[in-house]
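Structure provided below as structure tokens; questions to follow.
Note that one protein chain is taken out, while the other chains of the complex remain in position.
Then we have chain A:
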């Protein structure tokens, strides 16, 4: 028999779970792990969501250091190697009067990854320590971070174009450095971290504090 969902009450309270693939809801039972309609994995909340997100975030934090310290590209000009880090690349853009491009690159490759890591840490802490904050605002931050996060891949695309254009052997060539790989790992891990986070946990944390408070008041 199929339960009919009551609108306005969370699915978890009603013992219902929604399938992320087909969007149909079904009754939650502990031994069922596949959606009865489409046979894809179904869960009340993403499994180990917080742990996975933390693990990926820590990886990103580790790799963001070499990404900014080591050279991201090498320019080989007349047999001399000129290394360029993310930051020195931006400085040279400012020097050559391309402020607009410099801002785009700065936002995409320095500001966005750092902002994303901090925002995700903030939301994770808020969920875990049950801080009483507006859930809609937390989700707004998360959605913004999730949307802007994909733009940090911009620098990698630029490198790939530069490498292809400057291919003149020892006369003039561009090579990616160690930081390019580190930066790729930062981008990928933060993207996966945002995907592994279940936004419904924000509300779960809020409702839990509500019931706890009610219990205290009743006493």
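The working rule: a contact is a pair of C-beta atoms (placed from the backbone, for glycine too) under 8 Å apart; a residue touches a chain by one contact, two chains touch by 3 or more; residues count from 1.
As a working rule, contacts and distances are computed from a predicted model.
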item: Which of "Carbohydrate ABC transporter membrane protein 1, CUT1 family", "Autoinducer 2 import system permease protein LsrD", "Neutral metalloproteinase" or "Paraquat-inducible protein A" matches, in UniProt, the chain that is not displayed; value: "Paraquat-inducible protein A"
item: Which of A:70, A:87, A:122 or A:203 contacts the chain that the document leaves out; value: A:203
item: Interface residues of chain A (partner: the chain not displayed); value: 5-11, 14, 16, 20-25, 37-40, 93, 96, 98, 100-101, 104-105, 135-136, 139, 143, 150-151, 153-165, 167-168, 171-172, 175-176, 180-181, 184-185, 187-188, 191, 195, 199, 203
